[in-house]
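With one protein chain held back, the other chains of the complex are shown just where they sit.
First chain written, first letter: the chains are A and B, and each begins at residue 1.
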Amino acid sequence: MNQSVQEPSIASHPDRLLPTETGARNVARELLADVENLPIISPHGHVPASLFVDDAAFPDPTALLITPDHYVTRLIHSSGIPLHDLGVGNPSVDSREAWRRFAKAWPLFEGTASGYWLRGEFEHIFDIPGSLIDLLPSGGGDAVYDALTTKLTDPEFRPRQLFTGFGLEVLATTDDPLDSLGDHATLAADPTFSGRVLPTFRPDAYLNPSQHGWQERVSRLMDEAAEGLTGFAGYLRALENRRAHFIEHGAVSADHGVRTPRTVRLEAQEAASLFSRAQSGLATAADQELFEAHMLYEMARMSVEDGLVMTLHPGSFRNHHTPSLERYGPDTGHDIPIAINYTEGIRPILQHFGDAEGFHLVLFTLDETVLSREIAPMAGFYPSVFIGAPWWFLDAPDAMLRFRSAITETAGFSRTSGFIDDTRAFCSIPARHDASRRIEASFLARLVTEHRISEERAHELIVDIVDRAPRRVFKL
Amino acid sequence: MNQSVQEPSIASHPDRLLPTETGARNVARELLADVENLPIISPHGHVPASLFVDDAAFPDPTALLITPDHYVTRLIHSSGIPLHDLGVGNPSVDSREAWRRFAKAWPLFEGTASGYWLRGEFEHIFDIPGSLIDLLPSGGGDAVYDALTTKLTDPEFRPRQLFTGFGLEVLATTDDPLDSLGDHATLAADPTFSGRVLPTFRPDAYLNPSQHGWQERVSRLMDEAAEGLTGFAGYLRALENRRAHFIEHGAVSADHGVRTPRTVRLEAQEAASLFSRAQSGLATAADQELFEAHMLYEMARMSVEDGLVMTLHPGSFRNHHTPSLERYGPDTGHDIPIAINYTEGIRPILQHFGDAEGFHLVLFTLDETVLSREIAPMAGFYPSVFIGAPWWFLDAPDAMLRFRSAITETAGFSRTSGFIDDTRAFCSIPARHDASRRIEASFLARLVTEHRISEERAHELIVDIVDRAPRRVFKL
Partner (left out) sequence: MNQSVQEPSIASHPDRLLPTETGARNVARELLADVENLPIISPHGHVPASLFVDDAAFPDPTALLITPDHYVTRLIHSSGIPLHDLGVGNPSVDSREAWRRFAKAWPLFEGTASGYWLRGEFEHIFDIPGSLIDLLPSGGGDAVYDALTTKLTDPEFRPRQLFTGFGLEVLATTDDPLDSLGDHATLAADPTFSGRVLPTFRPDAYLNPSQHGWQERVSRLMDEAAEGLTGFAGYLRALENRRAHFIEHGAVSADHGVRTPRTVRLEAQEAASLFSRAQSGLATAADQELFEAHMLYEMARMSVEDGLVMTLHPGSFRNHHTPSLERYGPDTGHDIPIAINYTEGIRPILQHFGDAEGFHLVLFTLDETVLSREIAPMAGFYPSVFIGAPWWFLDAPDAMLRFRSAITETAGFSRTSGFIDDTRAFCSIPARHDASRRIEASFLARLVTEHRISEERAHELIVDIVDRAPRRVFKL
């Protein structure tokens, strides 16, 4: 086993992430072959549409792969490197110096999901050989940096070319309700660009009065879209109108990132009076929370009416480290999960809309305990409930296997959303989907070799999981 | 691997559910052989005793296998089929039409516990070949329906014959405290029926004042068995008397299905005054909860005194979807688990009775997190505490393996209850026990091949787990 020089690299090994045991591995290989080259469908993520409108060359390796990827910067930060030395909140950072810090920190990523994705990006997108990647911490940083820099000047490595090269068919962005969606319109109208880039309605900042600037945002929202109506009625109308605007521009879903999945259905009058209090800045913290919980209910109601798939991403304590928030802004690596209660939290939604025609509610979690206990049992009863793919810290090989193990025996395969990459890191998309497909093949292969499903059926299931599920659940 | 035509069917493969790796599989096969044909002991379940008193032919395949099995109807419902189209709350449903809906929905069950049990029932009880089962969604529904219908007219497929054919030795039912237990008496007195069908005392509806009809039920209870005593003393006396009645009819356990395992020990006077308030309809929600928590304590006290094994099934949010409850009644597939706290919840019971002579308290959970954290540590200290087998959504292969992994290193094998099928679906009993035995063999085989227990000892352990544990824990 020590002739690793002759072995394919980690990122290129045909059996990477597949089971060790020969029987299961052989089945997994055959299952993987069915889906390895299917187009990528990405119904939820954070790549901006402007990337493909501008289609500009990426500036440099650090700005492309390190600075904006909080999965990467956070782990380097844990080793004692300040975020600004990696370019976070620091446009004047020396790109090569920042890269060298990353290169030295490369061993930190062994065994992590980010490490897997980065290897995939280096090797499969940018043709950096695995042997050179292995030299990153021991002086290879500059060589990798230079190789990447050269590639980035090549038109082949512009966003649109990569979009095609990645085999992307659908890519959803995540957008502010007041976004004009001009970039999406531009792309849709452009005959030279064949990919589907769809907006996603993300209204958190307009629903949660405790968020800084809520009053101003709501004023702008109502000015823009309340059709002259005032008060709570105007607010609801404006939200409905912006959703309609999103739908006109191809949106298929509305996404909600809340701390807890608590939902409440208030009487109209109470909701209206909470809204007034919040607008006047008189709402208590409890008022604000109650209002947000009611608005989650209203969002479900609107989804039932306008057909936008409702995706729920609760359970993240955002901006855990205030000093980092103040210095670097949000989404800089210190959002930390907490335990959640879906069963009681979303009951008001399910009481009213659990079997509403066409309603799709996709539940994501950072708290694995709710998978077997709450989400799978709900998805195995309510026609509206779908199980969101492993999210964020859980979109990694072992966690994805735990996910399938936790849900399948209760809810089967028909109730899952298909893989979601949820990433800001455009170049990590192929590696993320690759990992997911390999893990799906591994899980199914085990069921086959344990005689729990037939091999024939496994071949049908893997195509369904990878390709048909996201189309079905996200109405694509 | 593509010659699946020559392979035995999924349900009949001798290695089904056993580990893939050859060494472990071989050990598992030998361990399984020790217990595969042992009699079935079912110390907790929901099959009614009347089934064996009447011994009537089952009406039709749908009424036998689909309509009453909420594991089955819930998953079909999740695909958008209304429950009444499957016969739930709808006696006039066309049985064959409902069956066809099930047949089309058959692929939903791939990888689920229910799918495994149904395949077992079809193939091992009703001799439907696996190749025909595989045709269920593609036009084979009628052929299966017809084959089943024919079988059901055969006297061999009457309940008593099946009871014998299943190898059932003990079957516990679950009964209302005011049940006369006449059916149990009839069966016990019948020389032509050799099985033991034991009642189980299930007093939830008499202990929880928030349940609809509590006052009337308690009045009837006291009229029946309070011996003229009134108030709280009469209520306790009546419960004690009904427990005695159950014990006279062979009951070995009392079962408690509560939302949370919270227990409280009130002073007698406070409990009595809560009881009065509840009887007068003046109890607040908090009063009702407190009273129920105290009554759980009283039930433990009675179990210490009369020897009935106390089984606790907390953590289900019953009737999550009110519209379905109103239309179809309880137990129709929308009971959804919640997180529980056993360590603090049952402490008052263990403070007083944790080492009481002969007290057996069997703790079940739908929240897997309490297994390694709370149940195993308590069972590994308190002589009264036993670890209930994986329950409900967790009585499936992967979940059963997670269960053993979570508890064994702390509590060993001696503190577990033995398998409990907890089912209303009579014909699923053999398949459920078959799955459990295979998983126990798989788990032990892994410990053997990892040199953690000797193969000799594994052979002893599997017999203990499957056969002696339920007899010992349930005092059979």
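Keep this in mind: a residue touches a chain if its C-beta (ideal position, glycine included) is under 8 Å from a C-beta of that chain, and two chains touch if they have at least 3 such contacts.
Note that the coordinates shown come from a computational prediction; the quantities given were computed from them, not determined experimentally.
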Contact with the hidden chain (one of B:V27, B:A441 or B:V473): B:V27
Touching the absent chain when the full complex is considered, from B:L86, B:M222, B:A389 or B:L447: B:L447
Options A:G80, A:G228 or A:G281, residue touching the unrepresented chain: A:G80
Given A:E36, A:D134, A:E224 or A:E344, the one touching the chain that is not displayed: A:D134
Identified contact with the non-displayed chain, of B:T174, B:T408, B:T423 or B:S436: B:T408
Interface with the unshown chain - residue positions in chain A: 1-2, 4, 10, 13, 15-21, 74-75, 77-80, 107-113, 115-116, 134, 317, 320-323, 333-334, 336-339, 366-369, 393-394, 396-399, 402
Contacts of chain B with the absent chain, listed as residue ranges: 19, 21, 23-24, 26-27, 30, 339, 341, 343-344, 347, 350-351, 354-355, 369, 372-374, 376-383, 385, 405, 408-415, 446-447, 449-457, 461
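Quick note on the criterion: only the chains that are shown with their structure count from here on.
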Separation of mean Cα positions, chain B and chain A [Å, integer]: 39
